[in-house]
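Missing here is one protein chain; the remaining ones are kept as they sit in the complex.
The first chain written gets the first letter, and so on, giving A, B and C; residue counts start at 1 in each chain.
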Amino acid sequence: MKKLRTAEEAIKKIKTGDILLVGGFGLSGSPLTLIDALTEHDARELTVVSNNLGEEGRGLGRLLVSQQLKKAIGSYFTTNRDAVKAWAANDLEIELIPQGTLAESLRAGGAGIAAYFTRTGVGTELVEGKEMREFDGEPYVLEQAIKGEVSLVKALKADSLGNLYYHKTAMNFNPEVATAGDLVIAEVDEIVETGDIAPEDIGTPHIYVDYVVLNDRYIKEGGRYIEQNVGYR
Amino acid sequence: MKKLRTAEEAIKKIKTGDILLVGGFGLSGSPLTLIDALTEHDARELTVVSNNLGEEGRGLGRLLVSQQLKKAIGSYFTTNRDAVKAWAANDLEIELIPQGTLAESLRAGGAGIAAYFTRTGVGTELVEGKEMREFDGEPYVLEQAIKGEVSLVKALKADSLGNLYYHKTAMNFNPEVATAGDLVIAEVDEIVETGDIAPEDIGTPHIYVDYVVLNDRYIKEGGRYIEQNVGYR
Amino acid sequence: MNKTSVTDKVKIAQRVADELQDGDVVNLGVGIPTLIPDYLGDKSLFLQSENGLLGIGPTPPDDQVDMDLISASKKPITMSPGASLFSSSNSFAMIRGGHVDVAILGALQVDETGEIANWAVPGKDILGVGGAMDLVAGAKKIILSMTHQSKDKKPKIIKKLTFPRSGVRKADMVVTEQAVFKFENETMILTEIAEDFSIDQLKESTEANFVVSPELKTDY
Partner (left out) sequence: MNKTSVTDKVKIAQRVADELQDGDVVNLGVGIPTLIPDYLGDKSLFLQSENGLLGIGPTPPDDQVDMDLISASKKPITMSPGASLFSSSNSFAMIRGGHVDVAILGALQVDETGEIANWAVPGKDILGVGGAMDLVAGAKKIILSMTHQSKDKKPKIIKKLTFPRSGVRKADMVVTEQAVFKFENETMILTEIAEDFSIDQLKESTEANFVVSPELKTDY
């Protein structure tokens, strides 16, 4: 398979100062293997755009432990106490965006839409300073598209071309994230033959995907992704 | 099935002067039964938003024959000579929109987005008078959402709740159209049990659909929808 | 009456459940709203989860948990028959586009016109908003299900918000353990009051001005 890379090879493309777009809702649909490989890579001062920052020491939370983050852009960071602490200590910038605006801005970034007027957030602190306009007598706020240098996504399966199949609500932000990065790295649990995923079930067409990395660090047990003993590495 | 109606019952909800949003790309994925029922209904002065106006005397083209149209908004009307003639005779207003802008504006209409900045059409006659703005040094034009009183869509199947399954490229504009109308009428070839369409294959979730009408006027022969002998009516 | 007991939460959940119609498309916020499915009787709702599902089914037994199928509160769920899956942008298109009938939300404060504060507390770190503002902006009807006062007995139903608001869109209804209020033309109307609870008592626990409905029910 042409696009297949090890996590290390793929992650090397990330440079200090990059904006990373990362799929996942908490740890669900989070590219855990890619994130782990990133903690072993020397890129620093990263901006991560993702709904959350995982949990303490898990998922994107590991990038706080490894001190590779400059800024987090997303909708909900309160549940990761490391993020709250890092922010309080001025070690982490945080930009809070309503969850639907985050999803729509990522979609816009991948869809050639520069900005759009939404109702969400009108009248709140989160849109202070942003342009407002009325349409049909209702107030809207102008929100900008989000793009990044590298996208990290997680799917259940890829086919040999790189088409992705997402699993249930682990899909979440992944399809949008996959459209909005200059380089898109997809972590999957399984690679299947081209044609094995039905045309209507392809969540991300292969043309969005640059590299596919096989998850070889986490196995699913009791419905949860459990880190394997990595001693063999 | 709660949402099941005859074409006549469902179409009665359309009033003179309404804006109708209609799925389909030419005759592909076009709600032919609903359109036929509309020609037998007394609503006049309609505005139709659809990529095309069918063909001469077929699909949406029948609304030209029945003289129920005031205006057509879409991307390509040249192939229907009746439309060209009606326009030349001042019997039909036409508003031309690039195809991608049409699709995006319908999506915006259903998604609570009032307007958005796109690159498409910048510098052309089609966006004259519209607001322009630069983002990252590139020019964009502000396009408005499209909504309507009634949406007519065509899917292959509905389940008993009204979830829709679209067939191949007959999907086209139908999912967007289904989100942007106040009342949404779906024509289907078949009604299946709830649960028979897999959660990832539902193209339009049932909450968007108000009425489901069974196609009983057209049968598929040789890959084409052929009008049945309707003498038994 | 002022103590927030499990019983109070159940009472609130039950009352909100009564408000829902068979077939409603509902988004349930965290906290008290998550109790509501237990009190629906034979009404069937379509529960929308903003992380990409329409049709939340019953909580799975432990041995059938799959963390690839969770609610927006990150709890394991199942899918009900006819459920559909979609991405986050499509989920919020559904919410923001006005296709969800009812959002049942918790609130930190609500003012006497129905204005809502449900995401941030001044002086505390503001590091989370989630989908609160999208739901406030987009749902057709907003029901706040909340305890009548804060844990330190401060009024939450007040004249003017002191916490940051969640949008310009206002609540349609407030259900607490003490009372039920509806809003009409930015006026707060008391429609139900708890049994053995007087309007004077309610005025003490409620900073906001309210009018009493002529059809006030006193057996809530």
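Definition applied: a contact is a pair of C-beta atoms (placed from the backbone, for glycine too) under 8 Å apart; a residue touches a chain by one contact, two chains touch by 3 or more.
Only a predicted model underlies this, so the values are computations on that prediction, with no experimental measurement involved.
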Displayed chains contacted by the hidden chain, counting the whole assembly: A, B
Among B:L27, B:V65, B:A198 or B:L214, the residue in touch with the chain that has been omitted: B:L27
Touching the absent chain when the full complex is considered, from B:V48, B:V150, B:A170 or B:I185: B:A170
Those residues of chain B which, in the complete complex, touch the missing chain: 25-29, 51, 75-79, 83-84, 87-88, 94, 96-104, 106-107, 118-126, 139, 156, 167-176, 203, 222-225
Residue ranges of chain A at the interface with the undisplayed chain: 107, 109-113, 159-161, 163, 179, 194-195, 199-200, 202, 205-208
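In the analysis below, only the chains that are shown with their structure count from here on.
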Comparison of B-C and A-C (more C-beta pairs in contact): A-C
Averaged-CA centre spacing for the pair chain C and chain A, given as whole angstrom: 29
Junction residues of chain B, two or more chains touched: 111-113, 199-200
Sequence positions of chain C contacting 2 or more other chains: 53, 79, 85-86, 92-93, 95-96, 137-138
